[in-house]
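One protein chain is absent from this view; the other protein chains keep their places.
Showing subunit A:
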Amino acid sequence: MSILATVKDISCNTEAQLADMIRAGGPFVVTGGGTSRIGLAEGDRLLWTGAQFDYDPGALTLVVSAGMAVDAVSAQLAVEHQRLAFEPPDLAPLLERAGVRSMGGMVASNASGPRRVAVGACRDACLGVRFVNGRGEIVKNGGRVMKNVTGLDLVKLMAGSQGTLGILTEVSLKTQPIPETTATLIFEGQTEVEAVNTMSRALGTPFDITGAAHLRQGADGTPARTLLRLEGMESAVRYRVEALHQRLSDLGAADVEWDQAHNGEIWRAIRDVTRFVGVPGDVWRVSVTPSEAPGLVAALQPEDVIYDWGGGRLWLLTTAGTDVRAKMGKGHATLVRASDETKRTLGVFPPENRIVAQLSKGLRQKFDPEQKFNPGMMG
């Protein structure tokens, strides 16, 4: 079995048709655009081609078909100088996949990039969903408004459910204005312990750091770099760069990257884990508290590591077959890139404590009683 092997493609353009297909068939692989699928499952692939697009820039809200491409939506937002705040990664190069990222896949995998440390994850920007569950029922939850506590919040539950509870047909999201200016403060040559300390200090200032990452020394000799991103009105960014620099003056000199295109490249590379593209080895995504991160890395001795979210998210490149979870305390690790065999042995998604596993299983049973969607993928 290959990862998410598909038997045949079935195309649907109305929710009613999708519901009919689900009632009549299965199992299905729910993959969105298929660019960042990491779990194992097999079945028929349902393609959802709805084309809803309702964007209100004055309210910072967007209602869009789950089948729409993330890049196409982002281009539409850019016309109004807005964007998806959480910086959804494009993992297709890392995973050597072709295809187009879809909005539904983005939400179902809770895809969040470096700005997550400041503005929250994809799930925090999700305002509403429509989906078809495993019984073939069309369900909506949340809506298009920014504040909504009406009934149970299934929006968050669907975000990050990896297509195991239902097939998303429509998602509503909060958008964010694109700031005038971005600047990155760069410290070179810090150890990983120093880097996490630097990032924690920076994130504890009132200067609105929207990215805090650390990269090891590169194979080409580029020194280790600790990166702190600031965004906003140009006058504000100039002030905050200066003020932040002053607060961290005991750490020595720092460079400031002001070039907007270079800033884009730096953070896109962190977002998409570009450093590990084409480099052999398994790739793990780890969530820990920042202060525990350097210790975990020291214990694991990976081939390479990217510290993002101020050290709260680690991308680890390990020799094939390494079990990162064996050395972990609190937090969790997801096996993003590895052979099918390693994924089967170690499991892609982190193990859960007994009661959480029981509750999660119970929810899957309610939403998808016959296990039609990505069967067995998350447990």
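Following the convention adopted for this analysis, a residue touches a chain if its C-beta (ideal position, glycine included) is under 8 Å from a C-beta of that chain, and two chains touch if they have at least 3 such contacts; residues count from 1.
Assume contacts and distances are computed from a predicted model.
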- Query: One chain isn't displayed here; going by UniProt, is it "CheY-like receiver domain-containing protein", "Branched-chain amino acid transport system permease protein", "DNA-directed DNA polymerase" or "Glycolate oxidase"?
  - Reply: "Glycolate oxidase"
- Message: For the chain left out of this view, which of A:E180, A:E194 or A:E257 touches it?
- Response: A:E180
- Message: One chain is left out of this view; which of A:A98, A:V149 or A:A219 touches it in the full complex?
- Response: A:V149
- Omitted-chain contact residue, chosen from A:K140, A:H245, A:R268 or A:K327: A:K140
- For the chain that's not shown, point to the residue among A:D20, A:D44 or A:E80 touching it. A:E80
- Message: Take the complete complex as the reference. Which residues in subunit A touch the chain that isn't displayed?
- Response: 56-61, 80-81, 110, 112, 116-117, 120-121, 123-124, 133, 137-141, 143-157, 159-161, 164-165, 176-180, 197, 200-201, 203-206, 232-233, 235-236, 239-240, 243, 287-291, 309, 312-313, 330-334, 349-350, 352-353, 355-357, 359-360, 362-363, 365-367, 378-379
